[in-house]
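Here the structure comes first, spelled out in structure tokens, and everything after it is commentary.
One protein chain is absent from this view; the other protein chains keep their places.
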Amino acid sequence: MTDLAADKLPTTTSPAAKVETPLRRFISAFCESKLALFGLVLVIIIAIAAVLAPWLAPQNPYDIAKLDIFDSKMPPGSASSDGTLTYWLGTDGQARDMLSAIMYGLRVSLLVGAVSVVAALAIGTMVGLVAAYFGGRVDAFLMRCVDIQLSFPAILVALILLAVLGQGVDKVLYALIAVQWAYFARAARAAALVEREKEYIEAARCLALPQRRILWRHLLPNCLPPLIVIATVEIAHAIALEATLSFLGLGVPVTEPSLGKLIANGFEFLMAGKYWIALFPGVALAIALIGINLVGDHLRDILNPRNAR
Amino acid sequence: MTAPTLKLVNLKTHFFTREGVVKSVDGVDFEVKAGEVLGLVGESGSGKSVTGFSILGLIDPPGRIVDGQILYRGEDLTRATPERLRALRGKNIAMVFQDPMMTLNPVLRVDTQMIEAVRAHDDVDDAAARARALAALAQVGIPSPEARLRSYPHQFSGGMRQRVAIAIALLNRPDLIVADEPTTALDVTIQGQILFEMRKLCRDTGTALIWVTHDLAVVAGLADHIAVMYAGRIVEHGPTATILEQPRHPYTRGLIGSVPTRGHRGQALFQIPGMAPSPLRLPPGCAFQPRCDRASDQCATMPDLRDMAPDHHARCWHPVA
Partner (left out) sequence: MLVFIIRRLMQAVVVMVVMSALVFGGIYLIGNPVAMLISDQASEADRLAVIRDLGLDQPIWQQYLTFVGKALVGDFGKSFRAGEPAMRLIFQHMPATLELAVIAMTIAVLIGVPLGLYAGLRPDSFGARSIMTVSILGFSLPTFWVGLMLIMLFAVALPDWIPGWPRLPSSGRGPTVDVFGLKLSFLTAQGWLHLLLPAMTLALAKGALIIRLTRAATREVLPMDYVKFARAKGLRERRIVGVHVLKNIAIPIATVTGLELGQVIAFAVVTETIFSWPGMGKLLIDSILLLDRPVVVAYLVIIVFFLVLLNLLVDILYSVLDPRVRLDATAR
């Protein structure tokens, strides 16, 4: 097996000898769009900045002891009063270095986005598969719930939940999961309804395999690709929604500000001309969202059978 | 000897796709005279429909007419301006499509779709256009045309919709109609009625008709001449009776052999072996050669369309006797 792969790789210079595996076809289709590659680069940069923040950031913005109140609201490029570091992106009202605050804020934003989507994906897929596989009343009931939930604008559902639950990172997560699971449920059901009619499921049924096995080992893996595409785009939605909620003062607490909270903090200084406190976190947020959406948009194009040329 | 209404000279329409150039139509010649019916017969993918669409200038990218002439009353349509082509379409040259369920716009009433076709060419008022629409509907045998004019397409059956489409084609009294398998999607009984009516209309009005079909049986009773297409070229061309009774090209013979008749009852039908070749990978020379029982080394060179008899041509090195 490994020999085979090693044999094949050097021969890829001649296109005729190239073996078309689905993965390779997918990669080549993805690389066709320069815009999507650009998006991928953005995502990678943002992810590195977020993951490595404790090592890369010039300052730990959560460590209040380190902050010098005389350094607050300094414009970009100023030196700190003790002369040890330069605030390349300025400082905010609490004298935090904006660059560090943004990197740590990205951590919160990305974490909240990713965790909520994974959880919503798991819950939604389970509901969707069960609905599609069993059909009948189970299906009707579950899809009714999904319909009602989806007829509500996401922001309202999240706002109300947070009003009821209170503040905190975990509360924001619950709200985001509650908002998103229904999308995945609907998509998973649609995918599963198509797959259910295919012959391999028929075959598995004829073998009298236990239902749980058919559901999780046969149906689930084949429904995943479209769900993963939706998940990419949903991460961007989740990050944007979290930022919006935090901006409105209902999201994560001030002690561990996400990008949305940082922007909200900067908003009050905007009219006074201290633009950097809101602008730079805003730019970071935009880069993250645009990157993810460029990738997601192209993924959707590739996997949409209608667009097959 | 009257001048032909339409004459194609070495028409080539190619599609420039990602996988390569598809030579859907690759050097087609034929002519149709006023009042005459030409049956253009071939399997799907033989280029017969593309030929039809080329005549009306309705080839969409990545397709393009790359060579040849389309002479409508002596005027070369391949050089005509888009506006000139538009003015000819629907006025002088009309077309009927294959699937009647798809040809009428579902959100517009039938009268809208008919009146606009009149007013695109003639500066007449709404009432006059409506009167013409009414007459055309009556002409194709639609009962209570006044009421039907105010209906939407989905309120018609398939056969009725095709009659409406034909009525639209007749609205401006064209002298050439290209009919692209207009009866394929219909019931056999309705197919017969429409065939009969179309032929009568053409005879009465002197309209030339090109009937594109994959079904030899359909054109047998309808066409004056038959042109058989294979892989973008005409392989045999002649008067209907001659083609049906004395086919010279092995492909034509195969087509005729695969039509079920009463005489064949109980016997296995003839099948042309193999499949139509991929238009991207045509064999060199005669495209039919891999499926032909008479093929020889000579067939690696493309044969010309040669005279078999007066007015009867076949593109074959080894014509059937």
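Quick notes on this one:
A and B are the chain letters, set down in written order, and residue numbers restart from 1 in every chain.
Here, contacts are C-beta pairs under 8 Å (C-beta built on N, C-alpha and C of every residue); 3 or more make two chains touch, one makes a residue touch a chain.
Note that this is a predicted model, so its numbers are computed, not measured.
From the options B:V9, B:A34, B:V66 or B:A87, the residue with contact to the unseen chain in the full assembly is B:A87. Between the chain not shown and the residues A:I148, A:V194, A:I228 or A:V254, the one that touches is A:I148.
Residue in contact with the omitted chain (choice from A:I214, A:A240 or A:L299): A:A240.
Shown as candidates are B:F15, B:F97 or B:Y230; the residue that touches the absent chain is B:F97. Even with one chain removed from view, subunit A keeps its contact list with that chain: residues 35, 148, 151-153, 155-156, 159-160, 162-166, 236, 240-241, 243-244, 247-250, 260, 263, 267, 270-271, 273, 275, 278-279, 282, 285-286, 289-290, 292-294, 297. By the touch criterion stated above, the residues of subunit B touching the omitted chain are 56, 58, 60, 86-91, 94-95, 97-99, 102-109, 116-117, 120-121, 152, 154, 165, 168.
Keep this in mind: only the chains that are shown with their structure count from here on.
One inter-chain figure worth recording: subunit A and subunit B are separated by 54 Å, centre to centre, where each centre is the mean of the chain's CA atoms.
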